[in-house]
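What you see is the complex with one protein chain gone and the rest in place.
Per-chain numbering from 1; labels A, B and C assigned in written order.
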Amino acid sequence: MWWKILLFFWIAVLSAVAIVTPIAGTLGDLAGVAQWSETKMIPMRFTVTDRGGAADDGGWLLRGADEDGREADFHFATRPDGLDQAEGYLVLARYDTEEHRVEVAEILGDYPAFAFPFIPGLEERAKIIFFHVPMSWMTVVAFLVSMWFGIQYLRKKDLEDDFRSAVSAGLGLLFCILATTTGSLWAKFNWGSFWNWDPRQTSIFVLLLVYGAYFALRSAIEVDEKRASLSAVYSIIAAATVPFFIFIMPRIMPGLHPGSADDTGSGPVFSSGMDAGMRVVLYSMLLGYLVLYAWLMRIQMRLHRIKLKRADVAL
Amino acid sequence: MKKRYVIGGAIVAVFLVIGGLSFLNSSVEYATLSKAEQSGKKVQVTGKWVQDMSTHYDTENNTFMFYMRDENDRIAKVVLDGPKPNNFDIATSVVTKGRYEDGVFHASEVLTKCPSKYEGESASDHPDGIKKSSL
Amino acid sequence: MHVAAEAVSKKFNRRQVFADVSFEVAPGEVFGITGRNGSGKSTLLRIIGGLLTPSGGRMRYRHGDADVEAEKLYPHIGYAAPYLVLYEEFNAAENLALYARIRGVGLTAGEIDGLLQRVGLPTDRRDPIRSFSSGMKQRMKLLFAIFHRPPLLLLDEPISNLDSEGMAVVYDLVAEQRKRGSVIIATNDAEDIQQCDRTFRVEGRA
Partner (left out) sequence: MIRQAIAIFTKDLMSELRTRYAINALLMFVVVTLAVIMFSLVGESLSPGALTGMLWVVMFFAAMSGLSRSFVAEEERGTTMTLQLLASPMSVYLGKLLFNLLLVVALNIFIVLLFLLVMDQFTVAQPDLFWTVMLLGSVGIAAATAIIAAIIAKANTKGTLFPVLSFPVLLPLLMAGIAATKVAVEEPVWDNALPELQMLASYIVVVVTVSFLLFDFVWKD
């Protein structure tokens, strides 16, 4: 019992952390953005090193340092609130290349102790990885587990294994739909359209088709034993051919998805360059989803056994 | 009986790897625009996006058109089968994969190279306003 | 062929058809399987013929001195049953030639004629089996079961659709098979049971 409550808290807290934690860039990010856009503003955090004074134009100029230890002048439109006590700020800003100073548009809050790094091209949208990536992984895990129990059925002819296989495929389908939805929402805001046949989108689409076909097959066979062996065979064939898909895709279409083989810009998801904080949250989330999957499997199996018992009584 | 599955499994594994290798081997050779024009082969060309010349996204055919300048300063019109690549605006250089035909470079892929790590740059590379703190 | 069933059981959709069936059939024996309709006679016969895998227990076969594995069982078996369907677009002789080719048994045109006469079928090669009467089809199925001289002959209701002349043919074949190997007949017919040395009653679940 206790671990279920723990699981709820685990996922809830991690989700909250993922959503609430701000994205904050450094002066380096600000300067980098300035190279390609003079007007684009990004969130950044800095500590105040010199409280400065009123600027010529009536604003306020102070000096601040980012987490890398670089310093710059920060220009505020008015004197920032609580300047006397504030150690630092989280602001929305841009780098003014003419005045050589940081132009602060809005103060978002105090200096946050914990923030995710600013990733050019992804920005706030980077947070999807805490939800989308675990879902995608669970899709694959559930599919492999389903295939594994399919093989076990073929070896031992135990219908229990077949049911495990089917339940796992069902959960896989659920996660697959969730991953597809979250991914496509993200794509709308990052790439401009919900669906544009990116290799990853295409491969998850194929996984959806495989799951769909699997259940279509199951519902079309009446004898339990026959259904079990045929669906097991189908999932093995699918598992043997899906990898080819992953080989051929990148050759036919360019990858936009972060982490694609050719993605050099916004794909630090699992590269060594990934921010430590993000990695901790992501891995914890993966663990949470894994336990969630195992729990759902258990519930379904118990339900199955209860149904069998009732059917036996009815016989 | 058991042996059959072991051998079969091994064959499947080996050929999956061979299939996968075909993907690794598929990297096409690098060339310049002039070379691409001569050979008519599918090649990779490294260059820069010419920002002052027009770009166009054709929603109907899902193609993206832009101009690129290669290492030899030759400029060519590039038509990409697909939408505008990720981070295209902030790319410092682009790699296009495709064939040169009828004065247009038909690209099946465009890779963008972006300045992804600002932290690694030395302070002197930064604009005047940003200085490494002496502390 | 020596056949042994060891605690064989079969379930369909988790519904027990029969359980704990054990018996042995020695070479030269004619063994009868009886039981009410729906008790699983045919199911049991299919399991003996290697067409179905039992849900529990196992079947064992011995031919000469060697054990026969389930996968290599099919050449040793002749099987005739009402639910067996032959290739009806071909005529009788073509069907026989086809079976012989698949089984790797050489059959000359003369031998085929001999076989057809043996069960009282016309030797002209005009009509496809499709146009045969059910009795003629049943005779054809008997040929299908015995032409390759299998050591184990499985007959499911062998005299169904047959006239008295046809029944004589069946019992003649059974008598001949007795010299070559064993016969298992699934039937409730009194005349069939008379042919059997021993019978076994399948008790399906109520």
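Note that in this section a residue touches a chain if its C-beta (ideal position, glycine included) is under 8 Å from a C-beta of that chain, and two chains touch if they have at least 3 such contacts.
All values reported here derive from a predicted model rather than from experimental measurement.
Colleague: In the intact complex, which of the depicted chains does the undisplayed chain touch?
Modeller: Among the chains that are shown, those touched by the missing chain are A, B, C.
Colleague: Which candidate, C:E89, C:D127, C:D172 or C:E191, sits in contact with the chain we can't see?
Modeller: C:E89
Colleague: Which residue from B:L16, B:V50, B:I75 or B:V104 sits in contact with the chain not drawn here?
Modeller: In the full complex, the listed residue that touches the missing chain is B:L16.
Colleague: One chain isn't shown here. Among A:V233, A:L290 or A:L308, which residue touches it?
Modeller: Residue touching the chain left out of view: A:V233.
Colleague: Contact with the hidden chain only, please: which subunit C residues?
Modeller: 49, 51-53, 71, 74, 77, 79, 83-90, 98-99, 101-104, 144
Colleague: Just the residue numbers, please: which parts of subunit B touch the chain that's not shown?
Modeller: On the subunit B side, contact with the omitted chain comes from 4-5, 8-9, 11-12, 15-16, 18-19, 21-23, 25-26, 40-42, 99.
Colleague: Residues of subunit A in contact with the chain that isn't shown?
Modeller: Where subunit A meets the chain not shown: residues 154, 206, 209-210, 212-213, 216-217, 220-222, 225-226, 229-230, 232-234, 236-238, 240-242, 244-245, 247-249, 251-252.
Note that in this section only the chains that are shown with their structure count from here on.
Colleague: State, to the nearest whole Å, the distance from the C-alpha centre of subunit B to the C-alpha centre of subunit C.
Modeller: 68
Colleague: Among the residues of subunit B, pick out those that touch two or more other chains and give their numbers.
Modeller: If we look for residues of subunit B contacting two or more partner chains, we find none.
Colleague: At least two other chains touched by the same residue of subunit C: list those residues.
Modeller: In subunit C, nothing touches at least two other chains.
Colleague: Can you list the subunit B residues touching subunit A in their complex?
Modeller: 12, 16, 19-20, 22-23, 26, 62, 80, 82-83, 85-87, 89-91, 108-119, 121, 123, 126-133, 135
Colleague: Tell me, which parts of subunit C touch subunit A in their complex?
Modeller: 12-15, 53, 55
Colleague: Could you pull out which subunit A residues touch subunit B in their complex?
Modeller: 26-29, 31-37, 49, 65, 68-73, 95, 97, 99-102, 120-121, 190-193, 196, 240, 243-244, 247-248, 250-254, 256, 258, 262-266, 268, 273
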